[in-house]
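Okay, handing you the structure first.
The complex is shown incomplete by one protein chain, all other protein chains being positioned as in the whole.
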Amino acid sequence: MIKIGIIGGTGYTGVELLRLLAAHPEADLRIITSRGEAGKQVAELFSSLRGHVDLAFSEPETKSLAGCDVVFAATPNGVAMTHARELLKAGVKLIDLAADFRLKDPAAWEKWYGMPHACPELLAEAVYGLPEVNREKIKKTRLVANPGCYPTAVQLGFLPLLENGLVDTQHLIADAKSGVSGAGRKAELHALFSEAADSMKAYGVAGHRHWPEIRQGLDSASKKSVGLTFVPHLTPMIRGIHATLYARLTQPGAQLQALFEQRYAKEPFVDVMPAGSHPETRSVRASNVCRIAVHRPHDGDTVVVLSVIDNLVKGAAGQAVQNMNIMFGLDERTGLDQVAVLP
Amino acid sequence: MIKIGIIGGTGYTGVELLRLLAAHPEADLRIITSRGEAGKQVAELFSSLRGHVDLAFSEPETKSLAGCDVVFAATPNGVAMTHARELLKAGVKLIDLAADFRLKDPAAWEKWYGMPHACPELLAEAVYGLPEVNREKIKKTRLVANPGCYPTAVQLGFLPLLENGLVDTQHLIADAKSGVSGAGRKAELHALFSEAADSMKAYGVAGHRHWPEIRQGLDSASKKSVGLTFVPHLTPMIRGIHATLYARLTQPGAQLQALFEQRYAKEPFVDVMPAGSHPETRSVRASNVCRIAVHRPHDGDTVVVLSVIDNLVKGAAGQAVQNMNIMFGLDERTGLDQVAVLP
Amino acid sequence: MIKIGIIGGTGYTGVELLRLLAAHPEADLRIITSRGEAGKQVAELFSSLRGHVDLAFSEPETKSLAGCDVVFAATPNGVAMTHARELLKAGVKLIDLAADFRLKDPAAWEKWYGMPHACPELLAEAVYGLPEVNREKIKKTRLVANPGCYPTAVQLGFLPLLENGLVDTQHLIADAKSGVSGAGRKAELHALFSEAADSMKAYGVAGHRHWPEIRQGLDSASKKSVGLTFVPHLTPMIRGIHATLYARLTQPGAQLQALFEQRYAKEPFVDVMPAGSHPETRSVRASNVCRIAVHRPHDGDTVVVLSVIDNLVKGAAGQAVQNMNIMFGLDERTGLDQVAVLP
Partner (left out) sequence: MIKIGIIGGTGYTGVELLRLLAAHPEADLRIITSRGEAGKQVAELFSSLRGHVDLAFSEPETKSLAGCDVVFAATPNGVAMTHARELLKAGVKLIDLAADFRLKDPAAWEKWYGMPHACPELLAEAVYGLPEVNREKIKKTRLVANPGCYPTAVQLGFLPLLENGLVDTQHLIADAKSGVSGAGRKAELHALFSEAADSMKAYGVAGHRHWPEIRQGLDSASKKSVGLTFVPHLTPMIRGIHATLYARLTQPGAQLQALFEQRYAKEPFVDVMPAGSHPETRSVRASNVCRIAVHRPHDGDTVVVLSVIDNLVKGAAGQAVQNMNIMFGLDERTGLDQVAVLP
């Protein structure tokens, strides 16, 4: 059994981690912290966990966390980095679900997240936890930067094209639609039901924090600096990301369907659908799967990739558990075999 | 392993059965039939099942079903009764998710369902599959009538009051709100997104098929003929039933909270919440739990019970699997320990 | 033209007032105040008003408001009462959309709203602005307490029964379902999309501020102190209230359908539907209509009334404009003839 701690378990990625770990045969959840809710039973805050989680929130103290094998940080950006040194020093592995260790360049971190990095010396060591790219590194690391939700959907959709040099890398377009849970469990006007329901809007067109993260991954896949236009949209659904990706084909003869199928043939959580498919976000609701379809409309030179995930699972807590499985030598699918909830 | 067949797996109770059985360690799904979709892969119809169910729909033939240990009928009302005799004769247990065997009185069946009963001789033998009432009978039967969704939520909420003779049984009121999936996977105008979203309405106030079913259960619990007003409402959500129950207290000194807690203390799937609680349907989404709270507003003589279930799980497929577990001597919770999906 | 001021126009009742007044041929909107948004263009906050409202929010000052013929208070509870004396003294009529002047008893106000009343001497003079009951008084008053949303739907449904002494007044039940906009435009966790969507729950069963308001109206209609159980529910829709009312008939021979039709025959905004109908909230979306249907299921002694309104229109801003029309001698329907938006 793996002794597990969670820092900051009162948000949506926190409750989702709890849901997944409750069903994980090797997970021994020891401690879950929250400064604001210390002392309260977890199941009092999230009644869905009644009968499944019998823990109370505690104050975040390194001492008690140090007894864990691994700690998940489900905290706001900028918190995990203040715990990292001590935890690693104590021999605890750390999986950060926030952005603290995603960008390799501390200057980029400071620019996009508005604060200096607390432990820049750890950035080189941190492994970007996209198993479909970095599985071998994840096996050996003690520090995983769990990818963002948009970056997961967008990178998995673009990777086969970029790794094989099939498209114009200077004009990549990612039009992404996210459910409202992506905004987190925070009392903010724009995320109110009466503001977000029955409506659609783009946001952050001028610049979104996931843009540099996605670019970093695509740069690496294509071995050059890509040009990316990324437009996220707030969609009236709870969970789900639908990324619609556009790229100009430079290799007209490419066998796209076969290429995608081969790239992900051995991946347990990427499902390339048959040619002509249109994946729905609900087909991955509450599951750790990324479903992808690739199209070339009117046999033209624009390739369209459709990539869907559940932002809270493959886009956050599920991928974090997948990374834990890899780090501890378990079968990658352990505790992650849930069938999507449809309808 | 239990060899399992499903008749009519193309509706919402069908796909939900498949989701649950895919995670059931003792389930060996052998056959799933559909007249309309015979030959098509199940996962082609429900992409959520890709990688989990590797079966194609077949024609409903008694011969192939006869090799199963148990058959679930997830068919429209009136179909299971045409298969029942032959299946039972072949030694197959039958769990009907439709209404064919719920009403003990064949005349009531004919009145409410508009057709004569095909095997009235089996009605006496059929056990109404509400484990919280009939667990011992379910253990021994070969024919289970799985309860309706509204009847499950309403009966579980009223039972402690009626079994203890605490309320006026002549003026029971059940105001029930159901998600749209309760209408089934049928192409009907009133269930369109653009008809049902962002709106609320009552329906069937003059008479609903679940009224006689609920009354039959309440009659039995109170050992007299009850008076029940039942008003169902179509609610703009996919899953979930919220039953709000009203009864006039005739025993003013009754300790309602303790009474409910004791009644359900040993029930694995009924969760009596602390005094003052308001259960949410999402707290049971995709799980087999019924959450209940009991109130007595302003210390008056009206008791209010709040009872929530997922109509497709405890209100249909989950309860059917629970019944199967009981019939085959398994731990009742086998394959049904999913944490609700929240948010 | 009526010179109009609005205090506190940044909430949902405020923006709805603006929508209605923009289409009102006699409305001359002069001033709209907001402490928090002073200086900002109204249309910058609510882009739906671009091209329709060319005003900026200003600080709430009695001096500038004193030049108006009428002021609407679309403020939180407890604010209008601090402006009332001065406005009335300046000869300005006041329509309060909050609760400050609804309860006749200042002790009840203090109990339910947690603060002493700032001008209890005005409570007797204030007219409860339900035109279907108090039209003649509204014509003559300078101070209208605009009814709450639940109280409007519930009272209009019960009135014909109570005024005619047809039911047991000691056991009235109002099971009411409201859209989330009823919670206001406030950044609160429970009103987030990811909390309120795709779920249903009751709240405030132990006691809700609208309970004494409804009781006061029903007491008056029945000329005795009624017993009322009121259970509000949060429903995943933006607008709309569906009140389902239950009462025990004491006059079995009553002609309910005719009675309701006669009671509201001359009311421009109450629509009694044909026998057997089930009104939908969307049938009144964005309109000032209350649609009602009356049922007597199974010819029993329980009468069921279904009453739907748009909580922001007939339940707030529309009724306020209706009251203004009455106070200023206009045709009551002026500016309020919008057809509901369906779908």
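First chain written, first letter: the chains are A, B and C, and each begins at residue 1.
Definition applied: a contact is a pair of C-beta atoms (placed from the backbone, for glycine too) under 8 Å apart; a residue touches a chain by one contact, two chains touch by 3 or more.
This one's a predicted model, so the numbers in the text were calculated from it and none came from an experiment.
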**Complete:** Contact partners of the omitted chain among those displayed are A, B, C
**Request:** Among A:91, A:116, A:165 or A:207, single out the residue that touches the unshown chain.
**Result:** A:207
**Hidden-chain contact residue, picked from the options C:197, C:226, C:254 or C:303** = C:197
**Item:** Listed residues A:171, A:186, A:223 or A:333, member touching the removed chain
**Value:** A:171
**Item:** Chain not shown: contacting residue from C:286, C:309 or C:327
**Value:** C:286
**Prompt:** If you put the missing chain back, which residues of chain B would it touch?
**Reply:** 12, 179-181, 183, 185, 187-189, 191-198, 236-238
**Request:** Name every residue on chain A in touch with the hidden partner chain.
**Result:** 171, 173, 175, 177, 179, 194-195, 197-203, 205-207, 227, 229-231, 233, 235-240, 242, 244, 246, 248, 276, 278-282, 285, 295, 297-298, 300-302, 304, 306, 308, 343
**Prompt:** Going by the touch rule given at the top, which residues of chain C touch the chain that is not shown?
**Reply:** 12, 15, 18-19, 22-23, 46-52, 181, 185, 197-198, 238-239, 271, 273, 277, 279-280, 282-287, 289, 291, 312, 337-343
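Just so we're on the same page, only the chains that are shown with their structure count from here on.
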**Message:** Edges wherever two chains touch, nodes for the chains themselves; is that graph a line, a ring, a star, complete, or other here?
**Reply:** complete
**Rotation angle superposing chain B onto its copy chain C by C-alpha atoms, nearest 5 degrees** = 180
**Item:** CA centroid of chain A to CA centroid of chain C, Å
**Value:** 45
**Prompt:** So how far apart, in whole Å, are chain A and chain B when each is placed at the average of its C-alpha atoms?
**Reply:** 36
**Message:** Quick check: what residues of chain A touch more than one other chain, meaning two or more?
**Reply:** 12, 181, 185, 197-198, 238
